[in-house]
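This report refers to the structure that appears directly beneath it.
The complex appears here minus one protein chain, its other protein chains still in place.
What follows is chain A.
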Amino acid sequence: MKYFRNITCLIVLFSQLLQGQENVTGTVFARDDTQESIPLQGANVYWMNSQIGTMSQEDGSFSIPFDKEYSSLIISYIGFRTDTLKITKPKNLIHFLTPSNELDEVEVIKKRDALQKTFLSSQNIVNINSDELLKAACCNLSESFETNPAIDVNFSDALTGTKQIQMLGLTSPYLLITQENIPMVRGASQVYGLTYTPGTWIESIQITKGAGSVINGYESISGQINSELVKPFTDPALFVNGYANRNGRLEFNTHLNMKVTDSWSTGLYLHGNKRDTKVDDNNDGFLDVPLGDQINILNRWQYQDTEKGWVSFINFRYLRDDKQVGQTIFDPDTDRFTSNAWGSEIDTRRFDTSIKIGYVFPSLPFQSMGFQVAFSDHQQDSYFGLNRYDIDHESAYMNLIFNSIIGNTQHKFKTGLNASYDGYIENVNQQLFNRIDRSVGSFFEYNFDNLETLSLTAGVRVDLHNLLGTFVTPRFHLRYSPWENSSFRMSAGRGKRAANIFAENQQLFATARQIQLLNTDGKVYGLNPEDAWNYGVSLLQGFTIGNRNGNISADFYRTSFREQVVVDWENPLEITFSNLDGDSFANSFQLELNYELLRNLEARTAYKFYEVKTQYQTGLLQKPLQPRHRFFANLGYVSTPKADGSQWRFDYTLHTIGSQRLPSTETSPQEFQLAAFSDSYSLMNTQITKVFSKQWEVYVGLENITNFTQEAPIVSAGDPFGAYFDTSIVFAPIMGRMYYAGFRFTLL
């Protein structure tokens, strides 16, 4: 009997063992409030994509046949998170389920500010997302900054109406403008380049004040603006935008995105704009805004394999941009290069291509590599009255970055190599200027972050350049948060660049001024490369009053030039380019206050003070057309969206621009003399958007509500071939009140 019992035991044991080999067994537990383990009865246990399933017993135990075909075991129970376990062989499990809050949780969508100031980054970065970009409907990158106080938008000349941007009192050549971290608006595209990126293509913009990172090169002096384009993977399948304004400008954008395979997506983005109505509201015989048309085509390919860690973008872009400006009676076919009538045409053809490859080591999320190559060919053929200016700029750029950590993720570093090539061929009134810039550089940037109060970034790069020589560019950023919701920042850094004097100062061809190059020993047009240091301090303090958030910030930056190409137009008959002999600096102070005044009503205000002085031939003077004081205010109201997505958005912006020093006209005859300073004035814009559904929205807007314009923006408009003709002294809008309307259609 005893013997028999033993055998039974053995058989039972064996059968259990046998079963154990074929089954996955286990127990499902949960924790109660006192953290005691309690077995869960009735939990579902099943193989993913199979019919095989079971339920846990009273004691939480279960047993499910193992099958090699299946490897994902799902355990689910109402009120708990469903877990998926990777099971490759039969075994015994003990599994705890985590209570889920999804059932009784009220979905709280945190409102994301359209304009975000970062409290944690060591650099002073403002992030503009697509919501902010919709505040001012139009049209391209240069117009994206009107609702943002970090960037000032200026008017460059009376002819092209192209808006120039400034940061810290310095114009765009001193800013590094990148697109997805590839330097973009530079060289031949310096003046008009911002108008070559249609607004709808932009996903977000990052503005870094002060010395930037060393990764993208040595050229940034007062800051960096990076724009991210929409991505085929995340952009809606179809997007259409149309826009028309009172000046006869028509604009059309379409985005088409599709998934080609699981990992490949592609997007085709088309932009076209046209203006063929002649407008001359001030009756000076000159067009107030250029006639023009632009066709802009971008094809992007995106590859994404998150499991293996690869991401890649391939871009192809073609641009054709034609502008005609000048007298309303000017007909290019008959009047070109004659003194029948004064006119100008600026025709640009540009091709861009770039490849970006990123790899994140799958088992090491903190380690990654990135590689970028870009090539562009830019050809501009233009004439301004009798002045001719053609530029052909070929550019190649390469960047390799490796990111990793030292010890742990509090100490990160980035290191890598850049190489660039720029070939310029310029024809300035039959005089040829050829130039080739070549450089290779390597960089190392260390970043420390103690996760709370302190972070710093210290970077250095060494470059070998055929014209600029071999030089070191250090950049340093520090952020310290002494108390809650605060960020104190400091930065310092050097920047260096070769000034493309003609490309950057094209508006001066539309004057009767004689161009003079005073120095001839330097490497770039006989001039020395520009070299400057930028220092900055800023304080950002967030606060909450009456349950609504706001922040106040103050910053001061100083840019000090050691070498600069001084563009001197204090003599109305000439323009001279010379090396800096004396002081040149730009001091900028900004005080900004942001607060949610009422529910859904955001206010943004800023006061800015600029002291930008350069040693000209006639003395140390404030830069012409540079207001010392500016005031900015923006009010934005967004109604709470209804269930169908419908809502209203209202936006109002005020710019007050202080008195500006005008270039000296003392030596001109009485009739061509201008005041020493312009009057201060204010500009107001507003826009209303009605969102009908997730698909449809329409907007209307009004720019320059008070209809303020500069009287007689062109000096000697009646005699365009005379010695005092000048279209470059523009300190206020030429275009009066202007209304526009448009729509957006989105298909997800």
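What we mean here is this: a residue touches a chain if its C-beta (ideal position, glycine included) is under 8 Å from a C-beta of that chain, and two chains touch if they have at least 3 such contacts; residues count from 1.
In the analysis below, contacts and distances are computed from a predicted model.
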Undepicted complex member, UniProt protein name, chosen from "Alpha-ketoacid dehydrogenase subunit beta", "Penicillin-binding protein 2", "Metal transporter" or "Nitrogenase molybdenum-iron protein NifN": "Metal transporter"
Touching residue (missing chain; options A:T88, A:T261, A:T334 or A:N408): A:N408
Selected residue (touches chain absent from view) among A:N283, A:S363 or A:T520: A:S363
Chain A residues touching the omitted chain (full complex): 33, 35, 81, 96, 98, 101, 104-105, 363-366, 405, 407-410, 451-452
